[in-house]
Each structure stands twice: as C-alpha cells, then as structure tokens.
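In this view, the complex is presented without one of its protein chains, the others remaining in place.
Letters A and B mark the chains in the order given here, with residues in each chain numbered from 1 onward.
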Amino acid sequence: MSHQYNFAYLDEQSKKMIRRTMLKAIAIPGFQVPFGGREMPLPYGWGTGGIQLTAAILGKTDTLKVIDQGSDDTVNAISIKTFFKTTADIAVTESTKDATIIQTRHRIPETPLRKGQIIVFQVPIPEPLQFIEPRRRETAKMHAYQEYGAMYVKLYEDIATYGRIATAFDYPVQVNHRYIMSPSPIPKYDNPKLNQSPAIHFFGAGREKRIYAVPPFTDVKSLDFEDHPFELESWNEPCSICGSTISFLDEIITDDEGTRLFICSDTEYCQKRSQGVGS
Amino acid sequence: MDWILKLVNIGKEFVFHHQQGTRLVVIENFSMDFSSGETAVLSGPSGSGKSTLLRMIYASYKTEKGHIFIKHHGKQVDVATAAPALIYNIRQDTIGYVSQFLRVVPRVSALDTVIEPLIARNMEENLAMEKGEQMLERLNIPQNLWHLSATTFSGGEQQRINIARGFIAPYPVLLLDEPTASLDAKNRTVVMELIQEAQKQGSCIISIFHDKYDQQMIAGRIIDMSEQLRKEA
Partner (left out) sequence: MTGMPDKNNLPLLKVQNLSKFFGKHIGCYDINFELSPGEVIGVVGESGSGKSTLLNCIAGKTQPTNGAVFFNSSDGYIDLCMSDEAQLRKISRTQTGFVTQNSRDGLRMGISAGGNIGERLMANGMRNYSQIRKIALKWLETVEIDPARIDDLPETFSGGMQQRLQIAANLVTEPKIMLMDEPTSGLDVSVQARLIDVLRKLVSRLNLSMVLVTHDLAVARLMCHRLYVMKNGKIIESGLSDQILDDPRKPYTQLLVSSVLKP
C-alpha cells in the first residue's frame, strides 16, 4: 500500500499560514510570532516546530540536511530525513555546503553558511524569560516595552552563585538591538555564528506554537555584563579524530576508568577535515 | 511691647458623637494678647480649658472659632487656618511645647529624642549631642540611660526627657503644661532654672502649674480661666 501525502505532508493552506507567520517573523527579528501549529505524526518534543517550518518552505529542487546535536546519523536526524524523502521525494545530503535547507537540533554547523541557505532550528522553549517570569501576559509586556531587567537578573544570579555566567547553552541574545531571544539550546559557542550571518535563520517551537527568525546580516549580540563579558567555551585538547581546535567538541567517556576523548560534535565537518577536503 | 501671640475671640467645643452627642463648650469668646518675653500662668480649676488653650495654640486641637495670630519669622500667621506645612514650620522654629506626657518612640534613644529639635534646625550632629548630654546631666538622668529608649523609663524619668527636649532649643513662645508634675524637689528646681533661663532669653512663656508655690516662683501674669469653666450646651 503506498501512502498518498501532499508534498511535504502538510496541506497547502497550512503551509501558506506558516509562511505568512515566517514573513512576519522576518519582519520583526527576534520576535515570537504565534502560529496555528498543526498536528504532526510525532509527539511534541521531537521537533514538530522545525518540521512544520521545513515542510512549509520545502520545494522540489531543494536539498535537505538534517542534524541532531551536530550529527547527521542519529536516529532522530535520520527519521526526519526519511520523513521528508517519503513525503516530498527531495534530495538529501550530509554536506553542509551543498544543502539549501538545514534542519537542526541544538547545533549550528561549523562550516560557515552562505547566502541563499536557510537553517531551521528546533526550539523547546521559545520564551527566554520563562523561568524568571512565568506569566505570559507579563512577558508579552516586557518584550513590548523592552523591559529586560529580569533577563539580566538571571545572569546576575549566575555570577552570584557560580562566579561567572553559568549558562552554557540556550544563551540569551539580543537581536537587531531590540528583542531578546532564545537561540534554542545551541551551545553558547555557536552564538557568534548568528551575528551578521548571510543565511536566514528560522526558529520553530511546536508545542508552544511560536515561530521567530533572524534575517540575513542582522546584529545578534549575546547578553553580558561589562565586567563579565561573554566568553566562548574552550578545550584543552583538539579533536581526537581530525585535530581541529576551532570547533565545538563533545566529551566522550570511553571506558569505566574514565578515559575520555574529545570529538567534533559536527560529524560532517570532522569527516571532511580528516579527509583533508576543504569545507 | 509688641504682641507675639494674639488670641481673638477663640472658641472650642467638643462634640461626643458616640455619647449621645454630648456637646461640651470648653472655651468661649476668649481673647488675649501675649507680649514678647512675658510670662503668663493660666490658673483655674480643672475643666476651665487651660490645657485646651495650650493645645489650640500649638494646633494639636483644631480652632473652629476665632483667630490665633502668631508672629512667625516676622510675619503674622493665623494658626487656626494655617496650612499643615506652615504649622510644622511654626512648631519647629517659633512655638515650643512641653506636655505632661512623653510620647515614647521605641528604639529611639533618650539622647536622640532630646536633640531632635536641634537636628531639625540643622545643627551639626556632634554639637547637638554635646548639648543634649549637658541637658540630660542637668536633669539628673544617669549616663547609662542616655542611649536607651525611654520606653522602660519611670514616669519621672520620661518627664525629664520631655523637659530636656522642650528646653534644648530656644523658642519665641514656650507652652508648658504642668512641667513639674511627677518630679521630686531637686528636679523641680532644675526645671525652674530652665524656665528662668528661657525668660532671660526673651521667650514668651505660657504655663500651667498646679502648685501655688510654683506659680509664685514663676512670677508671671496670672490669667484666670475659671470663667471658661466647662459648660454643657
């Protein structure tokens, strides 16, 4: 029995609705636009927001890359790729430079993105103020009136508790000198990649039903204090496989004695480097 | 001599709404001039309005009828109708009042209570404290009590704090309501000395004394208030 799906699963009206939301999001960088999230064939928490975004913009000539924590071959990445291959029959790739659309969970690829590429982020909690101010009515006002004192309070608390800003991922940023946004749980290492990037960045939260965006060449600045400036993570060792000292490394425990390896989280980048191929 | 305080046809009536609306006229149609530097003693039986009069002058009681003119910073002001901010200014600079009871503020030390009028007049704190300590010594308050709050003091000690505070800064008009009540002979003498010093400084003193001997010591004009004896209307 073959399944007859509309191209990329969603019906055309839904796609139009999502695209309208995406245009709004582009028009107001960093602002969370509510949208009528559709029922998807997988539960919340598995990337339904990102999938709806990708489905809305996917075309017959697109080439799709899907990564999860930087890797092309985890179960989730493969499942989502298969989903789109089945429902849209489009080309898929592991190469960052060859993709037109990249859907990602929790990482930005090391290979710099170029003009014309679209990257779609899967977002669990779109509201950066969520944990300080749980009332949605209040956070809406805070964004509207640019009252972001509470956001800095959270960073202050970190420094007071840990001596430094302890947030390591989902590090809040200010977009286009206006809205404060959660860049999704990417490591803070990836935050600078958002700044003045030639690509379009879309963020989709399926459960919370919010879409936001960073258009190309937009200023994106990570929040910090004058005397506690934003800092990237660093490692004492290079990647064990390709020797890179300029990528985000995962720490892997290899045995019960605590032996550990550091390996590039972006598998495609790591592979290309080991093969000596330019990226 | 020019008047410093001029009472014109003042009247005061109390209405007790929750006691069958009983009305009590305490003062009726009372007029009096007081000169700068003179001393007056209000005399009369209990209920003749002596304390009430002092309180009306100090604006603790509202004057509904008549005028209470005072020369404040060279200008004539009617206490009966003056704005609250002005009343505060008058109480700070022009009219002093020593009541029978000290209103104790918890946690504020006896010394701080005494020097408050000086601080309000922007005197430098160390100087104010020096003066306060001198005054407390004069009134025989033991040094170990100076930095305690007066909440635990005896009635006599509290009254002496009250007196210290009342006399520490000079006033053109000084109202004294039974200042020597609850004091022993030694401290009464001190109070009399303080009053005499104030007289020498030119204050107009209006006082109430129960004791005939104290009245004589003060040697002021006696104003008989017995005509104002409490009338039920």
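Things to note:
Rule of thumb we're sticking to: a contact is a pair of C-beta atoms (placed from the backbone, for glycine too) under 8 Å apart; a residue touches a chain by one contact, two chains touch by 3 or more.
What you are looking at is a predicted structure, and each value in this text was computed from that prediction instead of being measured.
Touch with the chain omitted from the figure is made, among B:V8, B:V25 or B:A120, by B:A120.
Among B:K62, B:K75 or B:K186, only B:K62 touches the chain that is left out of the view.
Remark: the omitted chain is touched by one listed residue; of B:H18, B:K75, B:K186 or B:K212 this is B:H18. When the whole complex is considered, the residue among A:Y5, A:Y44, A:Y156 or A:F262 that touches the unshown chain is A:Y156.
For chain A, the residues in touch with the chain missing from this view are 132, 141, 144-145, 147-150, 152-153, 156-157, 159-161, 224-228. The set of chain B residues touching the chain not shown comprises 14-18, 55, 59-62, 83-89, 92, 103, 105-108, 120.
Throughout what follows, only the chains that are shown with their structure count from here on.
In this assembly, the C-alpha centroid of chain A lies 78 Å from the C-alpha centroid of chain B.
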